[in-house]
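With one protein chain withheld, the remaining protein chains of the complex are depicted in position.
Which chain is which? They are A, B and C, in the order written, and residues in each are numbered from 1.
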């Protein structure tokens, strides 16, 4: 049987080449000329990377638990956060720090969370955003629910969620696409295709040409972008968010990037991943090309880079200090695990809380 | 943002018109000329309908539990069963009797099952087929598992499953598409789009143009057929089954038909469905057009119809008699609920079985 | 003031809650035009419109996951699983998100959702329509589990469940949806979500049950009364949190306890109650605590289902065994 179901085309967008030049022969969006904005986002990408490196170091020295690095995803992440309005709602997976920093999540929140302290999820400056979500792809349905709430309340707000190449195989994500179609939700679903789901390569998730085409199941606009190209990611995100806000329905964006780090600090990617693949991926990484672009445009230089790196390093250190002070000098009491489960704790929990208070220090060691 | 992801085309196949003539200007498959085969399948469609009517009547008179009618689906169902080889494996939902009769499931099995007796699932003549599956869409993953088993064992066997328009929204079905793609499974997934999921119309499941395009998520061949056209259904099924058997991968077929009955005997479709829609659907129903085609071809006539209806009615009555004899004169003992749970029942179950034997008749009434 | 059935009590509470709080939204399969396969949501879409009563695509994970998302963003979704068996795909979102949202975010986000579904057997329904999975939900932290057994309790408990700021699983014993009618005043009065209901006072033995088994339990108590034995009958009603105090106090007076549960015995709620007695109630116990339960096998198809569920005779035999001990 021959059919024409595979004659569709998922468009792929790239504007900024690996060499830092705009891609020839492609209509580049106006934001490519907004150097001030690009510079600010570049700075955030750099800070995110500085932060990331520090977090990994903290884990290595026993000061942080398992940590999921965002190395290599900075352009994609920052674009997501930057395209959203404050009143929009973000439902992250677990490594989109760049996006979250745009939203007001603090570096010390990230450290507290991976440092095993629930206070990391109390985003003071991003009060509506969902917490980090470990059960893969479930966040996509939470975002769909948020989008439905906005739609029912006639609020001009958009929900945005991210899932991995691995997570895009999961029913939760696929049902979210269907829901987005059924309710015409103001929702943007991003597939962060970083080529690996821990040790499982993209090619093992399925044999379709793209992951974006999963959106076709719901008749959604579905595109791919170079996830290492800030301009492409930002353009796609802004188009998608505004289309969703305007009631034109949900959009699926596959951002094609690469996980330059181990999956988490608990992983050792050399067990399953060829060195030369990683090496090649470094050639395409997002920071350097944007730096070249900005430098060529006269908006950046080595001195600025050094100054900013120093500043970012200080900011990161302040976050680390705050984190360590919190967990070391102001740890959560044993009662904290009872105080937020219900608004009004039931009697049996109150009894257990009183009992637990007798063992405030028990089991500090593993 | 404009994209081209919605430029694909899901092909739609119809060969036999509502008037019983072959559709003009379309290349009709050779099987349209195999009158002997079509006649046998027509007879099975008639028998299925006679059976169905009887089953509903039994329910109305309190002799059968809730029953899901197959009225209007006969062409699609019979085509599915007929295209499969004995050694293939069928994972049904709950109303594909026509398919199951081809596979060797007996009419009395159907009655026993809906009559509340597990013996209805002991398909003596279809020993590998899955039982009726009430948790919607879960059967699609069982079929995927069966297909993987066949592939791993290098057996030239195909697994076939059916899901409804409603069920096609469920993650189980969508994950089955993904699995079919990932493992290149010998699997055929049929979406039986009968326009309604109980009271929820097709249009509420999502707003995509077709349901078949869900297969595109996995890059599978994905088509639509007129589900009231036996020739189209049979052709598509045979193509799909043989493609799958030949290792060319899984196929998704959306069969477009109409549920002419209530959802089940526990439902009252007049509460939510306009009469004229049902009336219009009767114009397209599958039996009459095939009868016209066969009659015009000289392979069928009124006398044959009457004779066969009488014969089928007798056969159905024999099945009913067998069913009633089983449940009335040879009911399952209370111990049956313990005897098939495990191959070797654990000690606590043996104790409970002994206890239950003291209450063999308890609770016969509801 | 009309006499209504348990399921009408459900409908009444839903309407009241929707009336008083515009953030309450009902969603599920067939809850709209069709008014639910049992008519629990009958008339609601007509009255409140299809932005308050939403028919969903057929996808239980989606229903649960979107309810979590809506609840976290200020709505009060009242989701329906069409039957008990179809709540299983929802467990992931209930356990891993609904019950954790507030705790996870140190109170920043919460999850004031209700998941309702008809449960239990005895209505000749097909496979997967007759289970009693309350023990699964009762083991999950952060989740309340409620099962009413009368029209008034259906009304008062569902109102409380919807108003509660945290997630509640509300299981409706479908076998007694239309068993008894009683007068229910639609006054918006809710019932507490953490107390047992003593349906009948007695000093000789305590019978503890919930949901549809209350019917057989009361019948057994009637039979005992005709023999001059006074059974106290407690309807647990709120499975989680469980009001053990009321049960222990009662057993403190009667010294004997039989627990009646429709669900399989192993690791069921009856076991939790018996365990509570083996701890805080031990010194009152004059006889072993007996549990009369569904068997540890699959709920059979309908022709055998009543053989599976505790009968009045099975309950009485267990009571006799407990009373025999002196």
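Simple rule for what comes next: a contact is a pair of C-beta atoms (placed from the backbone, for glycine too) under 8 Å apart; a residue touches a chain by one contact, two chains touch by 3 or more.
It should be emphasised that the depicted structure is a prediction, and the values quoted were computed from it without experimental measurement.
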| item | value |
| --- | --- |
| Partners of the unshown chain among those that are drawn | A, B, C |
| Among B:16, B:141, B:334 or B:356, residue touching the chain not depicted | B:141 |
| Hidden-chain contact residue, picked from the options A:162, A:177 or A:349 | A:349 |
| Absent chain, residues of subunit C that touch it | 61, 85, 88-89, 91-92, 95-96, 99-100, 103-104, 127-128, 133, 135-136, 138-139, 141-142, 240, 242, 263-264, 266-275, 277-280, 282-283, 285, 287-291, 296-298 |
| Interface residues of subunit A (partner: the chain not displayed) | 65-66, 94, 113-118, 132, 134-137, 164, 166-167, 169-171, 197-200, 204-206, 266-267, 271-272, 327, 331-332, 334, 336-338, 341, 348-349, 352, 356, 359-366 |
| Where the missing chain touches subunit B, by residue | 89, 91, 118-119, 121-123, 127-128, 130-131, 135, 138, 140-150, 152-153, 159, 171-172, 175-176, 178-179, 182, 336-337, 340-344, 346-349 |
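As a convention for this text, only the chains that are shown with their structure count from here on.
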| item | value |
| --- | --- |
| Centre-of-Cα separation between subunit C and subunit A, whole angstrom | 40 |
| Length of the line joining the C-alpha centres of subunit B and subunit C, rounded to whole Å | 35 |
| Centroid spacing, where centroids are CA-atom means, of subunit A and subunit B in whole angstrom | 43 |
| Contacts with 2+ other chains: residues of subunit B | 169-171, 204-206 |
| Residues of subunit C touching at least two other chains | 56-57, 59, 61-62 |
